[in-house]
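Only a single protein chain was left out; the remaining protein chains are all shown in position.
Per-chain numbering from 1; labels A and B assigned in written order.
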Amino acid sequence: MTLLAVQALSKFFGGLQALKDISFAARAGEILGIMGANGAGKTTLFSLIAGHERPSRGAIRFEGRRIDGMRPDRICRAGIVRTFQIVRPFSAMSVLDNVRTAALFGRRQERSHARATAQAREILAELGLADRAEDAAATLTLSAQKRLEIARALATAPKLILLDEVMAGLTATEINEFLAAIRRIKERRDLTILVVEHVMQALMQLSDRVVVLHHGELIAEGTPKAVAEDERVIAAYLGQPT
Amino acid sequence: MQILLSGQLLFAALVTGAVYVLVAFGLNLVYGTLRLLNVAHGEIVMVGAYTSFWLFTLAHISPLISLFAAIALAAALGAAIYLGLVRRLFASPRLLQRLEANSLLLFFAFSIVLQNVAALLFQPTPRAYQYLDRVIQLGNASVTENRLVILIVAVVLCIAIILFLRLHIYGLAIKALIQHREAASVVGIDVEKVQLLSFCLGFGLAALAGSLLSMTEQISPFMGFPYTIAAFVVVILGGLGNLVGGMVASLLLGVIETYGVAFTSSSLRSVLIYGIFILVLMIRPQGLLGSRMIVR
Partner (left out) sequence: MRRPLALAAWLGLIAAAVLVPPLLGDYGVAVALSLAMWVALAESWIVLSGMTGYVSLGHAVFYGLGAYVGVLLWNTVPSGFAIIAAGIASGGFAVIIGYPALRVRGPYFVMLTFGVAELVKYVVIDLEAGLGVFSRLILGGPSVIVLYYVMLCLAAAATAITFLVGRSRFGYALRAIRENEAAAETIGIAVGRFKLAAFALSAVIPGMVGAVAVARSTYFEPLSAFDPVVSFTMVTMAVIGGSDDLRGPLLGAAFLVGLSELLWANAPQIYMIILGVLLAIFVLFAPEGIAGRLFVPARRAVS
């Protein structure tokens, strides 16, 4: 079943066209990887889906309803949440408060403080942050802050989560931990994930399917194996064979 | 109608615009390089004005000479503020988080202190003096020499500044810093030094404006506020950090204000300035001439 459908999506920033006529779909329950070099348009795509920017052309449908141009908070309430490439914790708030806030205002719009707290604690435990619950978010290591970013996103009870380069800046060990954590998270929930990742191996290991962006265009789509062997992808990444 | 078309009004608009060029440039410089809004800018103008006033009243020194003293004094003050206060804001990560709010409060405190020190040292009553107030004829306009001097100085300064930014190594460094802070330090620009220079230069120019203004306006400890607001209007109209845009915007503001007041009445001058200020901030914070900047 198609959860998210992107149709003929284009985005211009002044004279620069960041996305050119992109179309693809994400099926419910899959992990869809988004691959591309810097400047290929990956973050722009996320910004458009999450509502931080409006498309210049095209449409974005979530569960059949058009969401392009909606405000980010309404999109969150519809069931889509994103994480940021450069983490944006609520620094002066405690780790627990970060997640609790998300539970209060996410898709479930939780009104009960007690229930929001319980949900938050559960998610913190799931991501190994339970012991840091009362600490200020600013005091966490980068790896922990990235986990907090994911925890906060999860607390909004999303149906679709956009992970924007969560592995950036992590060590090899941490990357493996994250991959395992994301798989565990997905097992416990009815969740669809769109992953943008620079760390190629992580992306290929995690994704069920991959789409490849290059200079704002979609040049390939398929299983990780198929994409890795695709001529156009190889040409884009390695240049034309001599 | 005749009044509106007269050279008199045009000249007045040009002079007002010239004053705004001088006053606003320093503010734009400080914002462009440091991303800090100096809300005490008008008070530096006041300091310059008082410097020239006292040097003229007590020692009969022409403001055209005492303006150098005013610039030196203001630059020293700028250095003290930068080294003593502003650097602390950047140094502490906790203060850096709410840099905008903190810097505004800090500069606001500075302006209150300056105003009241001045009120304490000199009485709050407005003062004035006469210098170069001979009237000469320029076409069909009667102008006072001092206003003509202001206009000439402003034009000369604009040219000097444009050349400085284009040719001198520090001018280029300032431009680089305004356009892209991180990149500037990567290519080897001593960001600290350039920032200090900008700060002192910004303060110095404000004092220069005050010095010149003292020839034509009344001086009081609280005269600074309207100039701060006018400077902000100019800086926002022209685009924050856009130094040349500021020059154009100054002229525009001078024209709007002078002709606007001529159309309506002088008591509406404040309403006009603040009205434009608010309108520009709400509708187009990046200015008429500036490009879109991510504010937060």
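Observations
In this text, contacts are C-beta pairs under 8 Å (C-beta built on N, C-alpha and C of every residue); 3 or more make two chains touch, one makes a residue touch a chain.
Everything numeric here is computed off the predicted structure, so don't read it as measured data.
Hidden chain, full complex: it touches shown chains A, B. Only one of the listed residues, B:I65, B:A80 or B:A109, touches the absent chain: B:A109. Touch with the chain omitted from the figure is made, among B:V39, B:L197 or B:V234, by B:V39. On the side of subunit B, the interface with the absent chain consists of residues 37, 39, 85, 88-89, 94-95, 98, 100-106, 108-113, 115-117, 119-120, 225, 229, 232, 236, 267-268, 270-271, 274-275, 277-278, 281-282, 285, 295-296, using the contact rule stated above.
Within the entire complex, the positions of subunit A that touch the omitted partner chain are 50, 52, 71-74, 76-77, 81-82, 84, 88-93, 97, 100-102, 104-107, 109, 111, 113, 152-153, 155-156.
Keep this in mind: only the chains that are shown with their structure count from here on.
Subunit A and subunit B have centres, each the mean of its CA atoms, that are 47 Å apart.
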